[in-house]
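Apart from one protein chain that is not included, each protein chain of the complex appears where it belongs.
Chain IDs A, B and C follow the sequence of writing; residue 1 opens each chain.
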Amino acid sequence: MSEQSVPAFSSEFFGYFAAETVLLVGLVLLIVVPNLGKGTFRVPGTQARVPWFFGGERYAFTGRPDVPGYISVFVLLTAFMLLLNDLLNGWDGAATSALVHAHGDTSVRILAATPFSRLMETLFIGALLLVAVASLDRYRSTQPGAVRSVRELYNNRRQADLHILLLTCALGMSTVALAENLFVLFVGLELASFSSYVLVAFNKESKAGSEGGMKYFIVGSASSGVGLYGLSLLYLWAGTLQVDALALAWSNIGQEVLPYVALGLMLVGFGFKVSAAPFHFAAPDAYAGAASPFAGLLATASKAMGMVGLFRILLVVTLPDGTEGSAVWLMLLGILAAVTMTWGNIAALGSTNPKRMLAYSSVAHAGYMLAALTAVGVWNLGEEALSPAAQEASEAVLTALLFHLVVLVAFKMGAFLVLGVLENEGEIRDDRALAGLGRRSPLLAVTMFIFMLSLAGVPPLSGFLSKLLVIMGIVKVAAVDVGTSGASIGFLGMDLHWVWGLALLMVLNSAISVFYYLRIGVVMFFDAPAAGRDHPVPRAVFATVAITACLVGTLLFGIWGDPLIEVCRSAAAALLG
Amino acid sequence: MDLVSIVLVGLPMVVSLLLLSLVGLVPAALRPRLAVPMRLVTFVVGVVLFLVTTGMFFGTLGEVDWLGIGFNTYVFEEQYTWIESLGVTWHVGLDALSFPMVWLTAFLLPVTQIATWNEKRGEVYHPLILLMGATLIGVFVSLDLFMFYIFWELTLIPMFFLILKWGGAERRYAAQKFFIYTFTASVVMLLGLVTLYFLQQPTQAGAYAGSFTGRSFDLVNLSEVAMAANTDGVFLGKTMQAVLFVMLMLGFLVKLPAAPFHTWLPDAHVQAPTGGSMLLAGVMLKMGAYGMFRIPVTLFPHALEQFQFALMLFGFVSLVYGAIVCLGQTNLKKMVAYSSVSHMGVILLGIASQQPIGYAAALFMMFAHGIISPMLFAVCGAFKHHYHSMEIGAMRGMAKHSPWIATSMMFGWMASLGLPLLAGFVAEFMLLVAYWATFGWWILGPGLALAITAAYYLWSMQRTIFEGGEATQPPAGMEGKPIPDLDTSEKVAMLILAAATVLFGIFPFIALDMMDAWTQAAFVVLFGGA
Amino acid sequence: MIDPLYVSGLSAMLFVMGLWGAFTRKNAIIVLMCFELMLNAANLQFAAAAVHHGDVTGWIYTVFAIAIAAAEVAIGLAILLSMYNQHATISLDEVELLKH
Partner (left out) sequence: MSAETVSGTGLEVPSFALLIILLPMLAFPVILLLGRLFNGKDWWRGALKEGGLIALPVMAASLIASLAVIRRFIGETSASATSTVMHWVNFAWQDAATGEIQLFSMDFGFYVDHTTVMLLFVASFLCLLINIFSIGYMNTDPVNDNRNHRFYAEFVLFCSGMLGMVLSDSFLWLFIFWELMGLCSYLLIGFYYERPSAAYAAKKAFLTTRVGDVFLVIGLAMLWNLFQPHAVGGDALAYSVVFDGANLQAIADAGKSGALQLALGFMFIGAVGKSAQFPLHVWLPDAMEGPTPVSALIHAATMVNAGLYLVARMFPIFGAEAMHGAFTDLAFLIALVGGITACMAALIAFVQMDLKKVLAYSTMSQLAYIFTGLGAALWLANSLDWHHDDAAHTIVVVAFGAALFHLFNHAMAKGMLFMASGSVIHEMHHAHHDVHHHHDHDEHHDGHHEEDHFDAQSMANMGGLASKLPITATAMLVGSASIIGLPLIGGFWSKEGIIANTWRVALEDPRFFLPAILVLVTAGMTGFYMSRMWFMTFAGKPKTEVAAHVHEQTPWIPIPLLVLIPMSLSAIVFASLEATHYLGDTGSHLGEMGLLDGFLYEMEHAFANHDPFFLVLTYIAIGLSLVVGPMAAMALYGGQLADGEEAKPWLKPFVSLSARVNKRHRFDNTALAEGSLATALQERLYFDAWYDAACEKIVAGFSNLAAVFDRRVVDGAIKGIESGSQSTSRQVRSLTTGSARDYIMMAALGTLLIALVLWGVA
């Protein structure tokens, strides 16, 4: 793999990181543009006031409350396109990745744009784009052209705040995807997290909104504190937080406790992000309190961000080829996966609030992904003979995981966006909000049902293919690479590794999950509309566009998943080297 | 032309999806007006399907000799790459195992529509029926495990809506139960399929092996590999074969359904609308039996031998227990539903017998029950529709008022209890022959079931259409009103079904011959006939 | 010079205190302070490790971590304010509308 090194902030840098640059510029624009006005600047010591077009009475055109939204959508769309272009076409044909290093020392790796990070960035920006587009309806509080008042100005500002937060979130997530140093990753993570805390608490006019935000913040801060402490322990042990150096250090690990404890503490930090049990508790409250699109963001992009962290520490750092002491987390992660998926599903089973239900389902999905991660660790039993198979196996699993993360954006976000449309009518407290949707708006209801079926893993939707890929990854590891290697393992008398049991648990869990996903369908198509929600669904053009995009993704990647699988595969290969 | 992909699967699926989207797009007020054109279009498509399959049968389309196809070779075979990295292909084809089922589906589609010609909200109902048919045909023509599974699960969705939107009072519960129950079983099956997939050797994965995984979902290739491995050894080893067999069979047994996994069926049937029940009993249950033949039987003959007795017990219990439970039912439709459980037990016994005659019996039972049970459910539907009650004993002497309903009921009931010269008899007799040869005195169970079957059918007739003396007892709520008989469309449907029952009763060889041919070819391969 | 490991021990104590306080105290402000304790434990650790390894990046991490902690408190206070607006309390135990 050829790698192009670029010093930070050189001209090449802006070429390679055009998307991130666009985001940054957009951020500045979002701060500046709504504030353009007839403001003047008093030259110090004089009475002369020089107009500097900032503050004061805002200009009519730039002060419109919908402008920030358009800017943000435009910026995100541009970034998305740039990333997509990078992802599909590469950079200049020669280099497949670009590395940002310290000035003068290419061994100090800071950021790296690889197919993997590009894919993740595309995912993050894509999810944010969907949220931004959907938010155009959500927070358009006054009609364009109406008389502006102080309150409107206030709204305008809030509008700008929202989109600024989306863009900072985007930057943070991009950083996570690009980071080659765990501390950089952590900084990006915190940037994105802080934005998401505020986004969750954005509904500050409602009790639920502020409460959800508070809980998410408190628990999130606690776990990131734990994570940072784990990071510091790791630094204490290794003297570096650069990923490749850590991997090297890990491969020479001795009988030490420190790194393992550090690893465990970091798992906590990322575990919160992916909402793995028992770090998921705040998630249902946060989802319920937040506006639906932001809840969708937490369930997709934010979770993917946490997964990136896990990939970095588990797959890149602690899993070098067939050495003693690697993949110590195998059993731990297996238990975590089993508990998480079961807990999520069982809890979702009785949830009547669709948002909480989706939150729990998100927990369950985290469990599936952890199960797949567990499987990657299987081959690493310290047997050199397994090394070639190992590479293949972890690639397969990682591909499945990436595919899963990507398509999750389509249907999970889609489901939240549908809820978002309904939220325009009032808060969603239980599934009566969805009642009678089949009659009120058949197409919306069918779309929602498709999202639900996809979440449940019904073919031929992308949720099925992703789940299938995950299962396939696990089974591949359990059934073949280990089974035929002569390694003496067995599960219930079969020539299968016990992680196959995780696959079994996973399919059983999907079966359980059908119950609550299907209930949404039943409520939509069977129950009569609730009082106050019996008129046709309010028009929400932009949200509809976003939902349509999600629907297309759900169907397309399910029926024709091949291209995405290829992309994910090359991304996986890039991450694992 | 690729008849199977384009005409048999593509056409109904595309047409129904287009029509459904159209209904979703027009304003709510206009939707009822679409009912008639929708019905017409879907009906025409259904008839076309039937004509095409019939043409295939007679060889006018494709010039197929259905008796000479052999085992694991197919006609109308088409294969295109679908998901290259995983080795998934769009692989369709027909053989003497799947063709009767496809034919049956194509036959039942228009008949179902006729029987429920005036179903409410027809603009959605009729396209859904067509969609149902498309997915069912998809299951039968799939020769790729991935594709098979996709269609397998897809069948749930139209049926879910049919039950949920057109069903009885408990439809909400029934629809969910139906979906979840069968889905649960089939995800276990899926895990089995995936495990099987990865247990293939990449070197044997054939031309369509996935670029990523190195294996292929192609069933034909897999069967060949398995057959070769099974001739001088055990494909995948004894343990794995047993494990996979169990996992796959679980999915199929629940679908079939075999006791004790049957309880979704009575609920689904009782609540489903007539059309849904007709297709559910007529074709959908056979998916389980078809799947058994297509995958576990073909791939794992050793496991089949190993589990022969267990399989027989499942069939035995389904047959006998199902019949006994039938006798205890007071709801006509529930009784018929349990009778389906009982009859599906016959199929299971046929497979368990591991006799060529038993296989042929099971295959023909699938077909025969596919003709007879829709009629039973059409009768139940007529009871519901015209009498607003399906309680046995809630009415008496209906034969006097509704001779058509009574005659249809009598005919259907008699066909179902295995009267000679009607479709079900040949299968039952062949089964008994095979069963005695394999299991000996266990035959008393099926014998008992035969008697009980007669008992519950006769009992239910006695207490609905007969008796009553001078004052026949009308169903509740209809006292003093004229009691209606079948509609014209229902009459037509009944006549068609009855005619088919008689046709295949007197000339069973129309369908049986090709089943025999398949069985014959299969046995040579599977159980090592030189 | 103090052995960096002693500093690490201190940071470990700080961390445990912070974590313990985070779920034993009801007052949200105090909980925020506990978070600061946890973050500062990490900072101390970074500094100690930087000394231990003689690596300057550890100091840089510390600086960044302090900035992060500051931002966190700012956001935290803002969120607590809005919570106080709605619930008229900053006791974590009295804000339990969303559960199960």
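Quick notes on this structure:
Criterion: contacts are C-beta pairs under 8 Å (C-beta built on N, C-alpha and C of every residue); 3 or more make two chains touch, one makes a residue touch a chain.
Everything quoted here is computed from the prediction, not taken from an experiment.
Put simply, the missing chain touches A, B, C once the whole complex is considered.
Between the chain not shown and the residues B:V48, B:L61 or B:L419, the one that touches is B:L419. When the whole complex is considered, the residue among A:E20, A:E121 or A:D285 that touches the unshown chain is A:D285.
Within the set A:F272, A:F411 or A:F557, the residue that contacts the chain not displayed is A:F272. Of the listed positions A:V32, A:I346 or A:L443, the one in contact with the omitted chain in the full complex is A:I346.
By the touch definition given at the top, subunit A reaches the unshown chain through residues 214-215, 218-219, 222-223, 226, 255-257, 259-261, 263-265, 267-268, 271-272, 277-279, 281-282, 284-285, 328-329, 331-332, 336, 343, 346-351, 512, 515.
Listed by residue number, the positions of subunit B touching the unshown chain are 177, 181, 259-260, 262-264, 267, 321, 324-329, 356-357, 360, 397, 399-400, 403, 410, 414, 419-421, 425-426, 429-430, 432-433, 435-437, 443-444, 447-448, 450-452, 454-456, 458-459, 461-462, 465-470, 472, 508-509, 512-513, 516, 519-520, 523-524, 527-530. If you put the missing chain back, the residues of subunit C touching it would be 19-20, 22-26, 31, 92-93, 95-100.
Here is the rule we go by: only the chains that are shown with their structure count from here on.
Taking the mean of C-alpha positions as each chain's centre, the chain lying farthest from the centre of subunit C is B. Once CA atoms are averaged chain by chain and compared with the all-protein CA average, the nearest chain turns out to be A. Centroids built from CA atoms put subunit B at 43 Å from subunit A. Centroid to centroid, with C-alpha atoms defining each point, subunit B and subunit C lie 64 Å apart. With centres defined as mean CA coordinates, subunit C is found 25 Å away from subunit A.
By the touch criterion given at the top, residues 183, 187, 190, 194, 197-198, 201, 204-215, 217-218, 221-222, 225-226, 228-229, 231-233, 235-236, 239-241, 284-285, 288-289, 351, 356 of subunit A touch subunit C in their complex. Partner subunit B is touched in their complex by these residues of subunit A: 396, 399, 439, 442-443, 446, 453, 456-460, 464-465, 468-469, 471-472, 475-476, 479-480, 483, 493-496, 500, 503-504, 507-508, 510-511, 514-515, 518-519, 521-522, 525-526, 560-562, 565-566, 569. Against subunit A, in their complex, subunit B makes its touches with residues 23-25, 28, 82-86, 149-150, 153-154, 156-157, 160-161, 164-165, 171-172, 175-176, 179-180, 183-184, 187-188, 190-191, 194-195, 197-199, 212-213, 237, 239-240, 243.
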